[in-house]
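Just passing along the structure, written as structure tokens.
Missing here is one protein chain; the remaining ones are kept as they sit in the complex.
Each chain carries a letter (A and B) given by its place in the written order, and its residues are counted from 1.
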Amino acid sequence: MTSTADRPPAPEHSSGPLSPHLQIYRPQLTSVLSFAHRLSGIALSVYSVVLVAWLMAAAAGSGPFSSMQAVMQSLGGQVLLGAGVFCFFLHLCGGIRHLFWDAGYGFELTNIYVSGWAVVAASVALTALAWLASSKM
Amino acid sequence: MIIRSSSQVPRKSLLERFPVPRNFGVSPRSRIVPGRTWPAPEDATRVQTFDIYRFDPESGGNPRIDSFEVDLDDCGPMVLDVLIWIKNKVDSTLTFRRSCREGVCGSCAMNIDGTNWLACTRFVAETRKRATIYPLNNMRILKDLVPDLRHVFAQYNLIEPWLKTRTPAPEKERLQSPAERQEIDGYWECILCFCCTSGCPSHWWNADRFLGPAVLLQAWRWLVDSRDEARGERLDELEDPFRLYRCHTILNCTRTCPKGLNPGKAIGGIKKLLLERKT
Partner (left out) sequence: MALQSMRSSLGRAAGLGSAKGGVTQWWAERVSAVALIPLTLWLAASLIKHSGSDYAGVIAWLQSPLVALLLVLLLISLFSHLALGLCVIIEDYIHSGAKFAALLIVRFTCFSLCVTGILATLRIALIT
């Protein structure tokens, strides 16, 4: 048995395997809501292009505007719009939660969970409200 | 929800309902292959199966999952007791770090049932019916459940976790009021188990440049210590798009800390200090 003095020094970096992370980590409200916030942000970036396109169509004349309206009023368009509204409210409520954290409030674990569920509930409620309101117009 | 008793443990976790392909996007040498099953002794009545990550550096193969059927009447109540039972009675090559067995040294930090905790303070009764034990996430594995912590400790060294002063040392102690001493409460208790850092998705994607919650919590501990006189220099070293600002307030760290500390809050404090000195 060689003593530690005889063995060559251990290499600075192990060449072993990397332990699994995303594949085995339990999904929790913290990580899932954070990912949803990021995903809704990316989706909203795409919707911003749609907003600019809508403004361009309005500036171009009633012809392009009507074709844009037709697309938005189709079934696919309405589904995408509904998803967009949900993403908007999710990112908005999540964003307000983030701003509270940046100000220093709401870091205790119970508050994190209460505010997290509140964000989910508020997004769903506001989306439903928006759809009800627009169907009445 | 936050689990406070074993009755709240969900019967079937999301990962069991929607299993992720275990080896998706993983480099060939980290791919996990099925291992062997170690049956329980014949006279055992209360048996629970533990799926444990194994890796043998000497054999040079891939890491594998070994299933151990454990006689719960023969070992203590904690997950660490199960590991020790397995090492004593079934497979003596099972390798893991442990020392104090009471949750103060941080050696036995590992991923139990998908979340990071200390094995010595996690009750077996609170584990899933088929418990899984993995080493801390996104770490180079030396053997079985032993991760290579050199990088995270080097990151800890980087924030210079010692008192930095210019005024000469007084005759006795550097004085600090009780209120000032209270500022470091909730941060000095960190045992550097790295459960939080290895559970942080941002650290998974940017381990080489993002310091991680454990190190940033300690950075905060030294920033708010009233006896320290290098606050500006510490903030200079931290103000970096990667060292600090890879934190997106995911808060997996606060969720998983086995000592109940709040790294997310500490990092929020650092960000506030950095804003204060800019405006």
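By definition in this document, contacts are C-beta pairs under 8 Å (C-beta built on N, C-alpha and C of every residue); 3 or more make two chains touch, one makes a residue touch a chain.
Remember, predicted model here, so these are calculated numbers, not experimental data.
Of A:L22, A:A83 or A:A130, it is A:A130 that touches the chain left out of the display.
For chain B, the residues touching the chain absent from view are 150-151, 153-155, 157-158, 202, 205-206, 208-209, 236-246, 248, 271, 274-275, 278-279. Interface residues of chain A with the unshown chain, by the touch rule above, are 11-13, 15, 38, 41-42, 44-45, 48-49, 51-52, 55-56, 58-59, 62, 65-66, 69, 85, 88, 92, 95-96, 98-99, 102, 130, 133-134, 137.
Definition applied: only the chains that are shown with their structure count from here on.
Separating the CA-averaged centres of chain A and chain B is a span of 27 Å.
Note for the complex: chain A touches chain B at residues 12-28, 30-31, 34-35, 38, 98, 101-104, 107-110, 112-113.
Within the complex formed with chain A, the residues of chain B that make contact are 1-2, 13-15, 20-24, 26-27, 29-32, 53, 55, 57, 62-63, 111, 113-115, 132, 134-143, 147-148, 150-151, 198-199, 201, 204, 248-252, 254-255, 262, 264-265, 268-269, 271-272.
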